[in-house]
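Left out: one protein chain. Kept in place: all the others.
Let's look at subunit A:
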Amino acid sequence: MSAHMKLFEVFIRSRRGLDHKHVGSLHAEDPAQALEYARDVYTRRSEGVSIWVVNSSAIVSSQETDCESFYDPLDDKPYRHATHYQLPDEVNNM
């Protein structure tokens, strides 16, 4: 079997006003073909109004195994949350 075609990640906007969400991936020769395949595979039941395809190799991601060092400094700051501030009941809906 010959070498695989390039891998693309597929994102779909289900409705105007919402963000595109990752739904899966597929192999295609080029972006235009990936878009058509994505339509054929991922929107057979009107799942979306807009599709993004992105070369998988273009995605840079953090790893869950790096969580500790990557997010650790953010975990001890409860004061970033609105609920941290205790206010009198009469105005607590602020």
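Going forward, a residue touches a chain if its C-beta (ideal position, glycine included) is under 8 Å from a C-beta of that chain, and two chains touch if they have at least 3 such contacts; residues count from 1.
By our rule, contacts and distances are computed from a predicted model.
Novice: One chain of this complex is not shown here; going by its UniProt record, which of these names is it: "Segregation and condensation protein A", "NADPH-ferredoxin reductase FprA", "1,2-phenylacetyl-CoA epoxidase subunit A" or "Cysteine desulfurase"?
Specialist: Options "Segregation and condensation protein A", "NADPH-ferredoxin reductase FprA", "1,2-phenylacetyl-CoA epoxidase subunit A" or "Cysteine desulfurase" considered; the missing chain's recorded name is "1,2-phenylacetyl-CoA epoxidase subunit A".
Novice: Could you list which residues of subunit A touch the chain missing from the display?
Specialist: Its contact residues with the unshown chain are 13, 16-17, 19, 50, 77, 79-82, 84-88, 90-91, 94.
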